[in-house]
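One protein chain omitted, others in place.
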Amino acid sequence: MDFSWLSDPFYQGYLWEGFVNTLWLLLVSAVGGLLLAVGVALARLRGPRPLAWLTWAFTTVMRGTPLLVQLFFFYYGVGRLLEGVPGIRETFLWPLLRDPFFFAALTFILSVGAYSGEVIRGAMQSVPRGELEAGRAFGLSSFQVLVRLWLPRAIQLCLPTLTGEMILLLKSVPLVSTIALMDLLQAANIIRDETFLVYEPLLLIAGIYLATTVVLTLGLRLVELNFPGMRPTRRRWLPISSTG
Amino acid sequence: MKFPMMIAATVTALGLGHIAQAAEPLKVGISGEPYPPFTYKAASGDWTGFEVELAHAICAAMERECEIAPTGWSGIIPSLNAGRIDMIMNSMSITEKRQRVIDFTRPYYFTPGAYVAASDRELDIPDGLDGLVMGVQGATTNATYARRELRDSGVEIRLYDQAEQVNNDLLSGRLDVILADEIAMAQFLERDEAGAFEIKATAPRHEAYGEGIGIGLRQEDDALEAALNEAIATVIEEGTCASLSEQYLGTDVCVYD
Partner (left out) sequence: MASMTSEGLVDWAGPILSGALTTVQIAVLAYAIGLLLGLLGAGAKLSPWAPLRGLATAYSTLIRAVPELLLIILLYYAGAQALDALLARLGMAGAVQITGFATAVGVLAFVQGAYMTEVFRGAILAIPRGQLEAADAFGFSRWTRFHRFVLPGMLPNALPGMSNLWLILIKDTALISVIGFNELFFTIQQAAASSRAYFLFYSAAGVIYLLMTLSSTALFARLERHVRRGQPTEV
């Protein structure tokens, strides 16, 4: 196994750039996607009929087509269409439309929004209605019930599934190498092109992904354990002691 | 029990039909991704283009049967060494780096790399590249040249898997300039949609570019190499190469010695 190229700063630069891009993409897509997911879940549960139907169509299409096709659709398909719009080069949108990172993030946010939206919707439906009604009985507004009761309870129910979605998101990142974004796979491809080594560069980034997955899983597990309500607390809210 | 057996039989039949193949005809490896006008696929499903037709001519001169075998470009050398294809004939430059892993026949054509950008853009290579976005196809000598020589020029290099994707992004304005094979670019500029673009300069001879385009072979296939060299010489001397070149490329790029 020849890993001599690892000591070359020329290749190290590309690997580092790829790694940083991967992490940024993961962060932006996760945050944006989860926010969108809440919106999607709400639209399907409480939205007006046309919006609910539209959202259902959105999640069905996003979950029923390959991510790679979606990436190409947005970057090469929609991107090309938009660039034909006269005057678009002068707007502030232009730097974004030129950037593969923007399209990668957009596609991932929509994808996470669809998959996680379904997960959160299912969880929200499983929250006992009595709890929500109790919230209203206490005088909380609809918004407060949503933010302080419904959503947190729903997330408690589906947090393991959501963390699973985050891991799946990480594993989808190499696809962006096909739309000219410098990620770890593109860095590995550069090394493969120039050194003609077939396995070593790929094994290295497989190892990097393995390590990142482990770190991410552990981190998310910490989040799972410390999310309010996931672990029974030892604090007593009522003046009742266990010894009677 | 019958139903599962039927399923198993169908699945096996579907599978076996595809697995075994005899090893007789020579497999000419080309890139599965189109590279007009050298290799591309018409809607009829047949591969055509300068190099495909030249391959047929060379095989006829060698009196061997040849089969066009499209393969992913970025894995074409490993595919050759693994025996999936017998030769690579897709505008692959003869470079010292590649010669460490495969052999080449004598060169059959040569073209330099060319920079293409919008006609109304003033472009001074390499100083004017600062701050611009340049697109290039990965796994090509142009990509290697760009990475090595243009690092200090301040240009942002974007790598694409397919040549057509690079062209597409130039046309849509995402890229300011692209670096690609001169002949492919001459062809590209003939398209209606490329009317506002032109070749700005050609890249100088650099070790990244090598001595010309040759057919890639496994290092142990000496007999095949000798046969191919003879066939290439024949095809060039007879003028078949020149006429195909004029037909597909508009100019004669064959290497005469």
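Chains: A and B, in written order; residue numbering restarts at 1 for each.
Basically, contacts are C-beta pairs under 8 Å (C-beta built on N, C-alpha and C of every residue); 3 or more make two chains touch, one makes a residue touch a chain.
Bear in mind that the values here come from a model prediction, so they are computed numbers and not experimental data.
Peer 1: As a test of the contact rule: which chains in view would the missing one touch?
Peer 2: Computed over the complete complex, the missing chain touches A, B.
Peer 1: Which of A:53, A:138, A:199 or A:227 sits in contact with the chain that's absent?
Peer 2: Selected residue, touching the omitted chain: A:199.
Peer 1: Taking the full complex into account, find the residue in A:89, A:148 or A:171 that is in contact with the omitted chain.
Peer 2: Of the listed residues, the one touching the omitted chain is A:171.
Peer 1: One chain is left out of this view; which of A:9, A:64, A:86 or A:139 touches it in the full complex?
Peer 2: Considering all chains, including the one not shown, the answer is A:64.
Peer 1: For chain B, which residues touch the unseen chain?
Peer 2: 11, 14-15, 18-23, 31-34, 36-37, 40-43, 45, 48-49, 70-73, 75, 78, 82-84, 161-162, 164-165, 168, 187, 190-191, 193, 247-248, 250
Peer 1: Tell me where the left-out chain touches chain A, residue by residue.
Peer 2: Answer for chain A: residues 60-61, 63-70, 72-73, 76-78, 80-81, 170-175, 178, 185, 198-199, 202-203, 205-206, 209-210, 213-214 touch the chain left out.
Throughout what follows, only the chains that are shown with their structure count from here on.
Peer 1: With chain centres taken as the means of their Cα atoms, state the distance from chain A to chain B in Å.
Peer 2: Whole-Å distance between the two chain centres: 37.
Peer 1: Quick one: in the complex, what on chain B touches chain A?
Peer 2: Where chain B meets chain A, its residues are 74-75, 77-78, 97-98, 100-101, 133, 135, 138-139, 143-144, 147, 158-161, 165, 168-169, 172-174.
Peer 1: Give the list of chain A residues in touch with chain B in this complex.
Peer 2: So the residues of chain A touching chain B come out as 76, 79-80, 83, 89, 97-98, 100, 177-178, 180, 182, 186, 189-190, 192-194, 196, 198.
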